[in-house]
Every structure is written in C-alpha cells, then in structure tokens.
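Left out: one protein chain. Kept in place: all the others.
Chain nomenclature is as follows: A, B and C, assigned in order of appearance, with residue numbering initiated at 1 for each chain independently.
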Amino acid sequence: MATNLEKGRISGKQLMFIVFCYIQGGALLSGSIVNITKQDTWVVIVTGFTVALFIAWIMVQLAKSFPDKTLIEINELVFGKIGGNIISLLYVLYFFLLTTLDIDNLTSFITGFVMPNTPDTAIALVFTFVCGYAIYKGINVIGRCSFLVVLLTIVTILFNSFLLIKDMNFNNFLPMFSLPFMDYVHGTHLTAVAPFGGSICFLMIFPFVKEKKHMAKYFYLGGAIGFLLFLFIVVRDWAVLGTVATYMAGVTYQVVGLVDVSDLFTRLEVLYSIILVLGLFYTATIEFYSLTLSIAQVFKAKTYKPYIFIIGIILICLSNIIFSSVSEHSYFTANIDPAFLGFFAALLPAITLVIASVRGAKKKQGSEIV
Amino acid sequence: MKNSIGKMLKICLSLLLCLALSGCWNSRELDSLAIVMGYAIDKSDEEGLVDMTAQVAVLSDGGSSDNSSSSSNTASSEAYWNITRTGSSIFTILRDYTHESSRKLYSPHNQVIIFGNDLAKNGIRDYLDFFLRDHETRLNVWILVAKDKASDILDVKPKLEKIPAIGLSDLIEDQKATSETVQIRIRDFLERLISDTTASIAPLVEVIGEGKDQIVEMSGTAVFKQDKLVGELNKTETRGLLWVLSKVNSGIITVEAPGGTADLEIVSTETQVNVEILDDGSITAHVKITESGNIGSQTGSGDLSKTDNVKILEQNMNDAITAEVFSAVEKAKELDADIFGFGDMFYKKYPQQWKSMKENWDELFNEIKVEVEVDAKLRGSGRIVKPAYPAEEE
Amino acid sequence: MIIFLIIVFAIIALINVPPLIREKQWRELTVYSGFFALAVTLSMLLALGVDIPSPIKGVQYIIKDVLHLNYK
Partner (left out) sequence: MLKFIFSKIKTNTALKKIKAIQANQGQKDQPSVKLLRSLDKNLTIFKEVLGESNDIITREFICGQTQMKAVLIYVDGLTNVAVINENIMKPLMYDSKLTDSKNEAKIKNINDFKEIMLSAGDVKDSDAFDELINGCMSGDSVLLIDGFSSGLIISSRGWDMRAVETPQTGSVVRGPREGFTENMRTNTALIRRKIKDPALKLEVLKIGRKTQTNVCIAHIEGVANPGLIKEVKDRISKIDTDAILESGYIEQYIEDAPFSIFATIGYSEKPDVIASRLLSGAVAIIVDGTPIVLTAPLLFIENFQTSEDYYMRPYFASVLRLLRILSFAISVLAPPVYVALVSFHQELIPTPLLFTMAKAMEGTPFPAVIEAAVMLLTYEILREAGIRLPKPIGQAISIVGALVMGQSAVSAGLVGAPMVIVVAITAVSSFVVPDQADSGAIMRWLLLILAGAMGGFGITMGLLIVLIHLASLESFGMPYLSPLAPMRPADLKDSVIRAPLWLMKTRPTGMARQNPTRQKDNTPSKIKNPTK
C-alpha cells in the first residue's frame, strides 16, 4: 500500500503549487518550441495547453477510479499481476530517462552559460544530492517549500519583464499563421507533452493529497497558472528578441541579459539563473521522487529511503553518458521526445483507463449475474 | 537513537563527498583578470589575416589612491593598454593574447566593437560570429565602423574620461541630443543581418585633428548590404533615416522664419509607416510623422508669437523634415540597400505575395514610392515671447 | 579517482546495509544490492573512461527508424 511507504500528506493547495513549479522547469524548453513555430509560438502554446488539459483529465479519471492507489498499484489492478509488473517496469525505465533528461538539461544549462569550465559530474552530483535530500525528507516537505518557490518565481519574472518593457516591440508577431501546418502540429505536440509530459508522475503523488474532493480542481488550476506564466514568458521573449530568438540557445536566459537600466541593473541574468535552477530542481525532484517510489513499490520494499542515494548515483552516471553533445540533446528534445513522452504520458494512461473502465463494467455486470 | 545517528552520518558524508569533489574550477580572482573595455578589428596587411586590438583597463597605480594622481602624470600610468595581435580568426587571436598579457582577457564588461573600414568592405559576418557565440560578450555592446583604421579610434585619449572605450560608449549615448547618429547594438545589428532584405547599418566614427588635440567624432552612418559595407550616409541623411525608424529623440532644425531664421527644437516624435501594394502592382510606403517641438532661438525681428507666424514656421518645419526623409530615401535607393526595413514590413503584411517579391526586391525597392506626411506642432517659445528688438507699433 | 569511488561506495553500503540485515529483510537486501551493483559498475566504467552506449540511442532507434514517428 502506498500510504505506508510515505507518511507525509500534502494539502490541495500545495499540490497546485507543486504542479506550477513542475511546469516552470519546462521554461528552459521554450527555446526548442520557439525554433519550430517562430512567431506563432503563442498560438501553439494555447492549443498545446488544451491537449495537455485532456491528458490531465485522463490522469484525474484514473486517480478518481482508483482512489489512494499509485500508478504501480493501478497497473497491477488493471493489467493483472504479471502484465501490471511489466508495465510498471516500463514506467520505472521511463522515469529513469525522464529524470536523467532533466539533470542533463540543468548541467548543459549551467556549463553552457553560468560556469563554463566546471565538469558536468560535479554539478550533477550536487544537484542530485539536493534532490535526494528533499525526497529523503518526504513529500510534505516538498509541498511546503513549493509556495516559497512559486512566490520567488512569479515576483522575479514580473520584475524582469517590467524592466524589459521598453525593448518590446509587438509587430514581431505580425506574419500570423504563415507557417506550414505540420509545424503547428509539431509545436502543439511538443508543448502539450514537454512541460506536462511528466504529469504521469503526479499519479504517484495523488494518493498523498489530503483533500480528495478538490484534488482535480487544484491539479487543473496549478496546470493552468503554470501554462499561463509559460505563455507569458514565451510571448515576452519573442516580443523582445523577434526572429533573433531562433538563433539563440537558452532564450529566456539571454533575454534577461538585455535588461540595461543605467548600468546598475545590467547583466542580471546570473540572478535569473537561480530561478531557472529552482524550476528545474522541482521538476527533477518530482520525477526522482516518483522514480524512487515506483521502484520501492515494484520491488515491494518497506521504505524507499535507502534507495535514494543509490539511484542518485546511477542517475549521475546516466546523465553523463546520455548525450555526447548539446546539439544531440536539442535534436532529441525537438524531434524524438514528443513521440517518446507522448506514448508514456498520454497513450499508455489512456489505454489503462479504457481497460479499467471495460473491466470495471464487466466486474459490475459480473457481480450482478452472480 | 541509533537510526538518527546513521542518518546524520549519511548526510555529513554526502556533503563532504560533494565538496571535496568539486574544487573550484571556475573561480578566477578579480586581480587575475584583464578587463577588456573595447575591441577594434582591422584588415591586416598580409592577405586573409586580421589584426585585433583589445583595450584593457589598467588599474594598478602603485597604491597611490586614484584621485591624487591627476592627469598631469606621464603617459606611463595610462588607465588603459592597447594590445594588438594578428591572426586568422578572432578566437585564435584572443587565445594568442595570453602570450603577451599576464592575465586572461575578460570581456563581459566590453563596451564597444569597432570594425575597420576596409575590413567592413569585404564582410564582417564571420568576425561577428565569435562575439555572438561567446557567453562572455553582452548582447547590448555597441557596434561601430571606423572611417579608416579602427585601432586609431582606441588610441585617442578622451578629454573627460580615462579610458577611450568608455568615452566612446558615453559619446554614442549622448547622440540622443542631436539624433544624427544611429545607435546600433550587437543585437540590432544581428536582427538586421539575419533578415533577407533589410540592410544593416552602423554608426561611423572618425579621428579628427592631430597629435595632442586628436578627438573622436561621430560622422553619419555606414550602410551594409548583407554584411559588406557599401556606402555611407551623412548627418542629414541619417536624421532622415531616424525619422522613418521613429528613433529621433531631440535635435535642432533651422528653418526660414519671417525676418530671419529660427532654430526649432524637436521635443517628441512618433512615426507610423504602412506599406501598400496598389492594385496596379506598384508598391508605396506611407510615412506619417507627428512631431512637437518648441522655438529654440531666432534671428531677425519677426514676432513669432503671432499665430500665423507660427503656422509659417510649422509649414517650414514640415518641408524641412520631408526634405530630410527624401534625402535618406534617395541615398538608400542609390546604394539600393533597404535601410528602412520596408521589405520586412511587406513580409509582415503580405506573407503570400512576399515569396514572389523577395527575389527581385532590389529593383522593387528602387521603384518604391514614398509619401511623407508630417504634422509638426510648435508648442512653446521659451521664456521670451518676442525677440529683443524695440517694439514696433501695431 | 577509483579509490575515491570505492571509499564512497563502501561508506554508503556501511550505512544502508546493516539495518536491512538486522531486520532480516532478505528480499529487500537482494533488490538493494542489485541496484548497488548497477551503480558500482556504471561509475567504475565511467571512471575508467569506457564508452558506454547511451540508452537514449535505443529509444531514438525505436522511434526514428522503427516507428518513424520523429518530425525531422
């Protein structure tokens, strides 16, 4: 049972803040989306959000039909003993890759911009240790810190945008809807899946939410605010940079570098990198948490605590070997990732839901007949 | 109790572990940095090579505090040091500097990048590439083109500042007062460079005078086709360009006035440009400029406070502004470089037709009909209403 | 570098394994040592500079070459 593995409980509001912070981790991905759909990125984000809402709806239905059950237990219930375990193992691998991608995202960001000649492993080590420490303390600690991180993120982003207003020029968006249709499909797919791709992790977290009734409401609300801020960031970046954005890596980071207020508030982007790191920290922690929890459940362990540091080391080694260059990483994120995330985040849960409802209906009939 | 000690041990161990491992790769002490304030890149004598001058701020003045060493001391304790190296590409030169300078060059505080005239002539794209790619350069660095050799610009010792590069960057910032120079940062230059049709522009700077009283002066704009220098605009043509780009902040226009001339100060301006493709296929660009200013000074005895005189002045101002804009348009057509960005505006407004217009945009640009409509308002005339002449009876 | 890794792994094992043995959870001990072995081999190979094929190549192969679901 999940509830004896993890004692901590989080409130509905905290779930909302966690979802918001989780999506902020994807803010760094906006670079790949902007490259595809240039000036119509905002359209793509809106459509992507609607698709993401649909995926969220699947998650919520699954959570509703199996209250207090984590993803692993749902799989066992739906696919039976053996099938459930195989699919759970698949999910464990998926969480492994998801967390490694995030850690690699962070290390390439830090070594790319903030500290160029620090080896990746050192940064990955410290970062994974901190994530491990947060998980070691349990889910309610992650819930408690989320409000402070949300506050910090929103205040900084608004402050930066305020300073950038004079650089914004809104006819960068002008040639509307002049891109080939496939780009829009690609962009929508990427937005729907990239920041929200990991929402499957929340199936591991739903059993620990105290208020069962409003859980869905808070989950959607967190997603909506997260996407709104994500949209705001992308629109601001494009308004300031225009087509130059497609030539840049780490768009949101570079844009803050343009702030120039009388040589006092210049070159602020290192401060902004703290916010990006916090966002990525939350994404990685949630994925690392669901990874450890799912491993503990698949292997029927008593507590998940001893596994944290071992899996952390495996993650560090993986993040070292996963991509040999940044261009490989960006190619993967732009083209292969949507399908990969799409399968695990949307297709598999949908299948589980369908089978669950079919079996549910059969059982109900079954009980009537007998 | 036993369990918590185990937990504690694990946490301390991990902390130790990651600290010992990390070391401090990326830390560089402040006094181990050669802070670069400006770069100047010139075409070197040998074929295909480039010599680059980096202006490094020299800070150590032997413990004597800064304000006591007045400018009287000899050149030896200059506040800057220009290092020149030659090489095939910017990056190799930068690394090459370490042979000469004891400290590694540190360029986030770089203010200015100046390109020599002859280098600009045969293309600066591949020299810009390093600056765009390096994480140390700021995106709001000024781009300049020298009338002839860029390194001479950095050798001129400014009168008010200690380091020429800072003097230069303040000079560019002050151009707002006369708005006869284009203020281009590396970001704006890049924006124009990557657009297919808009021509990149950069302010021109030259050294005037000899020996001790050499000064640096801004003199018009350099016009690039893609990334090759093709021509120059003088001051009035630059002002015309700025009118179209609605980047005129203030400045003086001298016009005819009843009984002499009058200098009118521009206070605030607003320009809207909309482009049309007329049904007969010809393209027009309608430039609407609204401007408000006040009377700066006046020669002659005309009483400018009368409303009809003011009307005359406003009309003269309209004509003067229109003349400036047309002079800029003529020069642009002569160099057939679309410095106004009309091409982009057409792309934004007519994306489908733009595909066909893009190929022969140069001819199209030549035939473009530019209509200028100026609505100038004179708001005030300063503290005195009539010029200092004995009052005439009405 | 390798000696350092060995020390680290020894300490981690020292902390996590005794409680498991004391509480006689053999099942969990086997799983834990499985992951432990994986972590040790991975980091040793990395420390020795052996080039390990990245799992993402596998995913990329399936999605790109087998299912042709990639965009570009």
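The definition used in the following text is that a residue touches a chain if its C-beta (ideal position, glycine included) is under 8 Å from a C-beta of that chain, and two chains touch if they have at least 3 such contacts.
None of these values were measured; they are calculated from a predicted model.
S.K.: The chain left out here touches which displayed chains?
M.R.: By the stated touch criterion, the chain not on view contacts A, B.
S.K.: Given the contact definition stated above, which residue among A:V46, A:L271 or A:L347 touches the chain not shown here?
M.R.: A:L271
S.K.: Considering the complete complex, identify which of A:F147, A:F232, A:Y247 or A:Y331 is in touch with the unshown chain.
M.R.: A:F147
S.K.: Which residue from A:L5, A:A134, A:I157 or A:L179 sits in contact with the chain not drawn here?
M.R.: Per the contact definition at the top, the residue touching the missing chain is A:A134.
S.K.: In terms of residues, what is the contact footprint of the unshown chain on chain B?
M.R.: Touch set of chain B with respect to the missing chain: 4, 8, 19, 22-24, 26-31, 33, 35, 57, 59-61, 63, 66, 106, 108-109, 111, 136, 138, 166.
S.K.: Could I get the residues of chain A that touch the absent chain, sorted low to high?
M.R.: Touch with the absent chain occurs at residues 11, 13-14, 17, 110, 114-115, 118, 122-123, 126-127, 130, 133-134, 137-138, 141, 143-145, 147-148, 263-264, 266-268, 270-271, 273-274, 277-278, 281.
Heads up, the rule we're going with is that only the chains that are shown with their structure count from here on.
S.K.: Can you compute the centre-to-centre distance for chain A and chain C, using the mean CA position of each chain? Integer Å is fine.
M.R.: 24
S.K.: Between chain A and chain B, tell me the centre distance in angstrom, where each centre is the average of that chain's C-alpha atoms.
M.R.: 42
S.K.: Compute the distance, rounded to whole Å, between the mean C-alpha positions of chain B and chain C.
M.R.: 55
S.K.: Could you list the positions in chain B whose residues touch two or more of the other chains?
M.R.: Residue numbers touching two or more other chains: 10, 17, 21.
S.K.: Which residues belonging to chain A are in contact with no fewer than two other chains?
M.R.: 309
S.K.: How about chain A: which of its residues touch chain C in the complex?
M.R.: 96-97, 182, 186, 295, 299-302, 306-307, 309-311, 313-314, 316-318, 320-324, 332, 334-336, 338-340
S.K.: Quick one: which bits of chain C touch chain A in the complex? Just the residue numbers, please.
M.R.: 12, 16, 19-20, 25, 27-28, 31-32, 35-36, 38-39, 42-43, 46, 51-56, 59-60, 63-64, 67, 69-72
S.K.: Mind pulling up the chain B residues that touch chain A in the complex?
M.R.: Residues 10-11, 14-15, 17-18, 21-23, 25-26, 108, 132, 135, 138-140, 187, 190-191, 194-195, 347-349, 351-352.
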